[in-house]
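Note that one protein chain of the assembly has been removed; the remaining protein chains are unaltered in position.
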Amino acid sequence: MRENDEGQAEKRVRASFAKQGLMTTLGATIVDIAPGRVEIALEPAPAISQQHGFVHAGALSAIADSAAGYAALSLMHPGQGVLTTEFKINFLEPAAGNRIRAIGTVMKAGRTLTFAQAEVFAEADGRERLIAYFTATMMAVEGRAGIDD
Amino acid sequence: MRENDEGQAEKRVRASFAKQGLMTTLGATIVDIAPGRVEIALEPAPAISQQHGFVHAGALSAIADSAAGYAALSLMHPGQGVLTTEFKINFLEPAAGNRIRAIGTVMKAGRTLTFAQAEVFAEADGRERLIAYFTATMMAVEGRAGIDD
Amino acid sequence: MRENDEGQAEKRVRASFAKQGLMTTLGATIVDIAPGRVEIALEPAPAISQQHGFVHAGALSAIADSAAGYAALSLMHPGQGVLTTEFKINFLEPAAGNRIRAIGTVMKAGRTLTFAQAEVFAEADGRERLIAYFTATMMAVEGRAGIDD
Partner (left out) sequence: MRENDEGQAEKRVRASFAKQGLMTTLGATIVDIAPGRVEIALEPAPAISQQHGFVHAGALSAIADSAAGYAALSLMHPGQGVLTTEFKINFLEPAAGNRIRAIGTVMKAGRTLTFAQAEVFAEADGRERLIAYFTATMMAVEGRAGIDD
């Protein structure tokens, strides 16, 4: 991928991310975009908690899904949009700390389906731990009105 | 389960749900609680959308997870708390319409692990369609401070 | 689906099943075929066991995958073939008894992707129990040589 394409991919992902109302609602932000790899951060807060005060599994899933989905989109042709077909997420530790990061990575980009993973880390006491692991099938959608990102 | 126990389970689930900051943030509400079955509703809105205007996969996952988790909790002993070990969700149709419902059901309650599913429906044009299907392993946690619901 | 189509679907599934060397190796047999629903049986035996004498998770997965995959194929157009994109299986009880049955059912048949589930039961002491639950994304493949079933 040429530098120019990288710039295009980044612009496309940032523009699409800005349209995801849920990311704003959760307070999630894009940390980094590279072809096939997108990183999103989230700050633990009562507004995104479950009943014990940890970050809710749904909030972790949301940023993992956006990170993996945008990693997939960053490699798709212009005019294609990305939809999540399915994902699974395993929770390894309760989500607490100062900062949560989800790093989405494409493992196999096919013509229609892309397989991507996301690792979710929590930083606490100056140390980062893997707290959740996510795998997903993303689908490239073409020629459907309103779905080109 | 006697009527009295049902009342207890309902009170316990409602009290715990009220502590889930994310449910309030998403605008999710409990519709119904029965032993081993919990229903949660969500209203589509820009604040919980993905980039094409559909409800974000993470928001669907959040209510499916809470519905299935509370279905599991409704059958657990007093003093036990519920944590999600893992879940998978398949998305069958884009999430749009007037109202989304997630119905969580326990399929097997074990001593430590409970297997639960959730069906997610969207109502549009007076008709309801299955839009996502969720399965999860829920864990009963005992004797850990702050985790008794 | 007319009776004639049903007959066609059944013939197609039976012919394809006969080509699955693994089903013969495991001793699996088709019990029933209907449009969107296929049932496969397996007899527990040391040749398909894991280390504790239960039926191996891989053998249960194999019949669940074939049952769900053929349920999907039974609804596909002539000329299309079926490939498994992904599946998840939860194991609810150790697999033992006289007979194992996997019942695959289509939950949503799309143009390219079909979502199917399979329930796996074990019969022991004249009683049948749900021992595993499986969900999968099946893909319709067209125009690829050798893949039309």
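Think of it as A, B and C in the order they're written, each chain with its own count starting at 1.
Here is the rule we go by: contacts are C-beta pairs under 8 Å (C-beta built on N, C-alpha and C of every residue); 3 or more make two chains touch, one makes a residue touch a chain.
Bear in mind that the values here come from a model prediction, so they are computed numbers and not experimental data.
Looking at B:16, B:117 or B:137, the residue that reaches the missing chain in the full complex is B:137. The chain not shown here is touched by just one of C:9, C:33, C:62 or C:140, and that residue is C:62. Against the chain not displayed here, subunit A makes contact via residues 88, 90, 92-93, 107-108, 110, 115, 117, 130, 133, 135, 137. Across the interface with the omitted chain, subunit B contributes residues 85-86, 88, 112-113, 137, 139. Hidden from this view is one chain, which touches subunit C at 16-17, 19-22, 24-26, 45-53, 56-59, 61-63, 65-66, 81, 83-91, 94, 146-147, 149.
What we mean here is this: only the chains that are shown with their structure count from here on.
This structure's chain pair with the greatest number of C-beta contacts is A-B. Subunit A and subunit C have centres, each the mean of its CA atoms, that are 33 Å apart. Taking each chain's centre as the mean of its C-alpha atoms, subunit B lies 29 Å from subunit C. Among the residues of subunit A, those in touch with two or more other chains are 85-86, 88.
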